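All protein chains but one are shown in place.
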Amino acid sequence: MVYSYYPGCTLKNKAQDLDRYARMSAEALGFTLEEIKEWQCCGAVYPQASDEIATKLSAVRALNDAKEKKQDLVTLCSACHHVIKRVNDDMRHVEDIRTKANNYLKLDTPYEGETQVLHFLEVLRDRVGFEKLKEKVVKPLTGRKIGAYYGCLLLRPSGVMAFDDPENPTIIEDFIRALGAEAVVYPYRNECCGGYISLKEKALAGSLVDQVMESAMDKGAQELITACPLCLYNLKNSGAARKLPVRYITELLAEALGLMTE
Amino acid sequence: MQRIGVFVCHCGSNIAATVDVARVVEAAAKEPGVVHAEDYAYMCSEAGQLKIREAIKEKNLTGIVVCSCSPRMHENTFRQAAERAGINPYMVEIANIREHCSWIHKDMEEATEKAVILARAAIAKVTLNAPLQAGTSRVVKRALVIGGGIAGIQTALDIADAGYEVDIVEKTPSIGGRMSQLDKTFPTLDCSACILTPKMVEAAAHEKIHIYTYSEVEKVSGFVGDFTVDIRKKARSVDMSKCTGCGVCQEKCPSKKAPSEFNRGLNTRSAIYTPFAQAIPNVPVIDRENCIKFKTGKCGVCAKVCQAGAIDYEQKDEIVTENYGAIVVATGFDTIKLDQYDEYSYSTSPDVITSLELERIMNAAGPTKGHLERMSDHKPPKSMVFIQCVGSRCADKRGKSYCSKICCMYTAKHAMLIRDKYPDVEVTVFYIDVRTPGKNFDEFYRRAVEEYGVNYIKGQVGKVAEIGDKLLVQGVDLIDNKRILMETDMVVLATAIEPNPDVRKIATMLTASIDTNNFLTESHAKLRPVESPTAGIFLSGVCQGPKDIPETVAQAGAAAVKVVGLLAKDHLVTNPCVAKSDELLCNGCSSCEKVCPYGAISYVEKEVNDHGIRENRRVALVNSALCQGCGACTVACPSGAMDLQGFSNRQILAEVDAICR
Amino acid sequence: MQVEKTQEFRPKIVAFCCNWCSYAGADLAGSSRLSYPADVKIIRVPCSCRVNPMFILRAFQRGADGVILCGCHPGDCHYTTGNYYARRRMTLLFSMLDYLGVENGRTRVEWVSAAEGVKFSATMNEFVAKIHSLGENVRLEDLRCKRD
Partner (left out) sequence: MHRTEKEQADLIREISGVDTRKCMKCGKCSASCPAYDEMDIRPHQFVSYVQNGDVKALLESKSIWKCLSCFACLERCPRDVKPAKLIEAVRLMVIRQRGEDYLSPNEVPELLDEELPQQLLASAFRKYRK
């Protein structure tokens, strides 16, 4: 199975691990991530205003590229996933945005939201299956207590993202269990890490990260995993010193699949 | 040639403010066949009706049109007026110029123009009306009540006390309903069981009441006065005639892991069980899904210990068919599922509970024997938080659009009871609005605040998070405009109520209409609140809309009076607007017979005289006692032989023509 | 002003409403003061299944610009199955009308319960707007049997 793949700017730079281990794991699990040509930055935040069109175009280009290849579009970074899924929803349901975006892009056939956008985790859950994944694990992570950090962008708004229950998600926990580790459920796993605010509002971001860390430690987590480079950065660099190690979901996956080269 | 009179009602200013009634009169008077037209302030008043009667007599009218409110309001009034003046009541047509015109339009010109057109359509129709004679049908002097909660019990008692037979069908093993799960009741704090149990006993002992528990309505046919109902008596696996209710079987049953429905899953019960100690009948049932004997074939402990020999593993479901003159729906409510509201940690923390669960915890017969304690570690709480409107008043997909009505009061009750019994426990209520319309209700709520020191904070809670063995409640105080982060031991969610999920199935069987929230629709929101628009179907309790106990009991009594009023009649006048076949046009194809939902059409071999030619033909015959007048057959008929009296093809076409003129 | 008024397109719209659900829904729209254009005129029928395709053809023949049929929601029919018959009949009729040149937008079946005053009004507003966008039903004009 071949999927179109949109890595996004950060995965080509600071978050190369997230990208590299995803590709390796995909091959091991029997699917291929085929990077789309000439992708542009998704903009990292979804433009909420109804009159913003130009800022959504790079997402539409990526979506159309996948459509032309008749492939589903897979993303990894939470921000890219959020932006692309929501823009796709706009292209499907908001006539005004669809018309204007197509007018700008002048495609041969207009893009109307045909592409299915999947997060890497959704591919694992819905296409590969966590049971199947479990069978492929060669180095089960037995005994490790791992907390999932979802953040906000993957889950909300749930109506559009349709990723998981926005208040009590289970997909990353199921993923952790499939890899043989113990999933630690803690209440702040879906609260914001501070996002872009950490650039200028250090104190606010710090208090949010502390809350997440404290909550995860309170429930007995020994390490955290996330899908988002910005979450990872904030969790590591904001707030108090008392911290759990944070890694990408794909690092953990590669480790359990025995793909880590040490 | 018909002589038509047209009567235009002002309805005070309801119609006259937007419709120029004088112009309607003027326009109507010019229509062919109209020999009289006038307007009056209130046509439905005695004086208005007198005007109609006088005009009928003076002008020798053969038919009348009243331009007024909806025919659903006053069609009968005017039909009776016509009949008193000596013309057939079905020679009356209503032009609805209030609900369909004056109330929805603002522009006088536009509304008047429309009123004239509606009047013309009614005139065109009445010109083609023919006198109709209503037939009669029998009334079975027995009522069925679906649901054995306080609503159903009260309705049944009131009907039975009036001297009529009543059957109660209850789905669970005992009557009692939600009220039997409550600990105390507002605003007087009487013990719920103490006031309910005598009613349950009275119902069970009443010679006119028959109770089917662990039973469900399976099929309904017939119509007002004469319904035929199939009741499925689910296999109890216990012979009711032999069981003495000693309870040994429940004690000895080795399978004790089934969640107790009665205690809202807070503890478990045995596989053979009665839901609660005061259950009526006091005869257990075997829950076959959890019974070891039924699962593996081994066990049989209950049969061994039963001295009465009442256990019967071979028992089968039984269908009972009964006839009823009236059916009362009293199917009640449940709380909504909270799996969509996990910002309050209901799925993850056992110390976050619903108010109904708290009732069980507070109850001496409940899972904690009435001790207030946390379900996680069985420690008594030092502080508690109540969150109001969870799932009520929601415009999103998760919740319900309506106010559940009872939550403000029961939360005040819970808060007060806890402060009374455990004065050291801090109680905080987060509210959006406190709604206390009802006798002594606001006083009750104020007592909770002023005498019992319950802390009310205005502002909905955003999140409840488990931190250590505490719950962190994150909210705001909208009055102080301040963040609230409050550690507490227990959180109680005032969960929205919704109609019993089975009600949709039941409403479909009864062809009773239901609204988008699954509440049964009443015939008129103000004037006929306990009747369904479907004749012979009555509504009791929360199945019609959120209600507290006093309102439920009042409505249950009202429904009973309506049933008694129906059963007191020896026969009913049937709707004469039924189908009729023209045997000369009928080609005997059976198309009509196939679409009739009532089996009202049969075919007979008959000699007909077709313009002098006598021959035997197979023709359709409508049984007017069975026909309900839907008209499905009239459209199915390929030869145009079948027509509906009162809504004939010619009449409807005349209306179409008048509107499109 | 007056000249404008007479030139303004005032569509003729016939709404067949079943007595039990939609007619009551229209009553509720009225008592809730939920307005919709006066162009809509309602004819009460006992059930949506009483509506003979002939009635609708006649309406278009007489110059109606739109016809809407409202009945109880599927499963809620007062007569159990009437609305299913109506739905099937109308599907056929509407496709035939479309073939004859009466666009699909001019005909509509909608389920409105007795409690759905809001839906009734919204449906009528929508339908009238649709008829306005389609304009006068000129295509059948030539086929109309004119009396004079």
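Labels A, B and C are assigned to the chains in the order they are written; within every chain, residues are numbered from 1.
Everything that follows uses one rule, which is that contacts are C-beta pairs under 8 Å (C-beta built on N, C-alpha and C of every residue); 3 or more make two chains touch, one makes a residue touch a chain.
None of the values given here were measured: they were computed from a predicted structure.
> Out of A:2, A:45, A:162 or A:240, which is the one that touches the chain we can't see?
A:45
> Of B:292, B:394 or B:425, which sits in contact with the chain we cannot see?
B:394
> Among A:13, A:32 or A:103, single out the residue that touches the unshown chain.
Residue touching the absent chain, from the options given: A:13.
> Among B:319, B:478, B:568 or B:584, which one is in touch with the chain left out?
The one listed residue touching the chain not shown is B:478.
> State which residues belonging to chain A touch the missing partner chain.
Residues 8-10, 13-15, 41, 43-45, 47-51, 55, 77, 79, 152, 155-158, 166, 191-192, 194-201, 204, 208, 229-230, 232-233, 236-237 of chain A touch the chain absent from view.
> Pick out the residues on chain B that sit against the missing chain.
On the side of chain B, residues 343, 389, 393-396, 398-399, 432, 458-463, 474-476, 478, 481, 483-484 touch the unshown chain.
The criterion applied here is as follows: only the chains that are shown with their structure count from here on.
> Using CA atom averages as chain centres, what separation in Å is found between chain A and chain B?
48
> Quick check on chain B: which residues sit in contact with 2+ other chains?
none
> Can you name the residues of chain B that touch chain C in the complex?
70-72, 96, 98-101, 103-107, 110-111, 113-114, 117-118, 121, 507-508, 511, 513-516, 521, 533-534, 577, 595, 597, 628-632, 634-636, 644, 647, 649, 652-653, 655-657, 659-661
> Within the complex, which stretch of chain C touches chain B?
Contacts found on chain C: 12, 14, 20-21, 23-24, 26-27, 29-31, 33-36, 38, 41-47, 49-55, 58-59, 62-64, 72, 75-82, 85, 89, 113-116, 121.
> Okay, in this complex, where on chain A does chain B touch?
My answer: residues 159, 165, 167-168, 185-188, 191, 214-215, 218-219.
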